[in-house]
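Supplied in C-alpha cells, the structure appears directly below.
Note that one protein chain is taken out, while the other chains of the complex remain in position.
Order of writing sets the labels: A and B. Residues in every chain begin at 1.
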Amino acid sequence: MKEIVEIRWHGRGGQGAKTASLLLADAAFNTGRYVQGFPEYGPERMGAPITAYNRISRERCTVHSNIYEPDYVVVVDETLLYAVDVTKGLSEEGAVIVNSDKKPEELRGSLHGYQGKICTVDAGRISEETLGKNFPNTPMLGAVVKVSGVIPEENFVKDMRQSFAHKFATKPQMIEGNMRALVKAMQEVLIG
Amino acid sequence: MNSKRAAEIREDIRWQEITPGGAVYEGGTASAVKTGDWRVMRPVFHADRCRQCLLCAPTCPDMAIPVKDGKREDFDYFYCKGCGICFKVCPFQAISFEKETHQEVNGDGNP
Partner (left out) sequence: MGIRERLSGNEAVAYALKQINPDVMGAFPITPSTEIPQYFSQYVANGEVDTAFIPVESEHSALSACIGAEAAGARAVTATSSCGLALMWELLYVAASSRLPITLACVNRALSGPININNDHSDSMGARDSGWLQLYAETNQEAYDNMLQAMRIAEHPDVQLPVMVCQDGFITSHAIENIELVETDAVRAFAGQYRPEHSLLGPEPMSVGPYDVPAYYMEHKRHQAQGMINAKRVILDVAREFERMTGRGYGLIETCRMEDAECALVLIGSSAGTAKAAVERLRAAGKRVGLVKIRAFRPFPAEELAAALQNCGAVAVMDKCAGFSAAGGPLFAEVCAALYGAAPRPLLVSYTYGLGGRDVTVDSMERVFGELEETLRTGAAAEPCRWLDVRG
C-alpha cells in the first residue's frame, strides 16, 4: 500500500455514498490505519450529485482539504458519468470503479480520455438480489476494497460483519444480505 | 474570590476588592440603602388623630412606616422619600405633608 491512498466518491443525494465512505473509513480504521472519511456538504437535495472522500494512511494525515488528485474514484450511479467529470485529476495508476452492468471498455468513451483502469460492478443488480432493494453503496464498498487493495480482503470481510451487526442492531435481517452484497461485489467486479 | 458584604461596597472600593460581576452575597440589602435624603416634602405623623386603620403602611413604597404589634409608629425618615402617598390615603388627616428644610435634608434624614 502507498503511504496514503486517496479515494473520491461520486453519488447522488440519498444513494448512500457518504455512508459508504464512512464505512470504508471504519473498515480501514479496524486494520490499524489512520483514516479520514468526509462528505462535501451543501444543500441536502435528493438526486443531486454529491461527493465524499477518504484518505487512508499509515501516518496521521494533517491535510484537511478536499481531494483533487485521487488514487481511486468510485461512481455509485452510472448516470453521473454524463453529469460530472468523474475522472478529473484521477491518477492513471489508479482506477475508476463504476456501478454499471456494462463491460469496462464500453465506458471508456464516456470518461474524458482517462487512460487508467476502468472497473465495473453491477451494484444495482447485486443489491436487488441480496437485499431486495437498490442500495448500491454496500456492493460499491466491496468493489473498491477489491480493486484498491487498501485493506486486506480477509480482515475487511470479518470487520464488515461486525460493522453491520452494530449498524443493524435493530434490523438483524439486514446483516446477512449486506454481507452477501459485499462478497458478491468483490467476486463480480470487472477490472478492465 | 471577593466576598465583600454589601455594606463594604462603597464608592471608594478598588477593583481588586469588588465582587465579580457585581454579585451581592446576601439578602435584604435594600434596608441599608438610605433614601431619606431624596426628600423635598416630608409627611408628619399626628398620633392624636390616628385611628390605627393601617391604610397608610402598605401604600408606602419603601419602609418608612414601621408597624409594631398591629399599630403604626412614627415615620422612619431614613427610608422616607417624601412621595406623599400616605398623606393622600389617610382618611383622618393624621398625616400632614410639609416642606422639608435644607438642614434636615442634609442630615441623616431624621428631624
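Note that in this section contacts are C-beta pairs under 8 Å (C-beta built on N, C-alpha and C of every residue); 3 or more make two chains touch, one makes a residue touch a chain.
Model, not experiment: these values are computed from the prediction.
For the chain missing from the display, the contacting residue among B:Glu8, B:Glu26, B:Glu73 or B:Glu98 is B:Glu26, taking the whole complex into account. Against the chain not displayed here, chain A makes contact via residues 22, 25-26, 29, 34-39, 41-43, 60-66, 68. Although one chain is not displayed, its contacts with chain B can still be listed: residues 1-3, 9, 11, 13-16, 18, 20-29.
The definition used in the following text is that only the chains that are shown with their structure count from here on.
Each chain gets a centre from the mean of its Cα atoms; for chain A and chain B, those two points are 80 Å apart.
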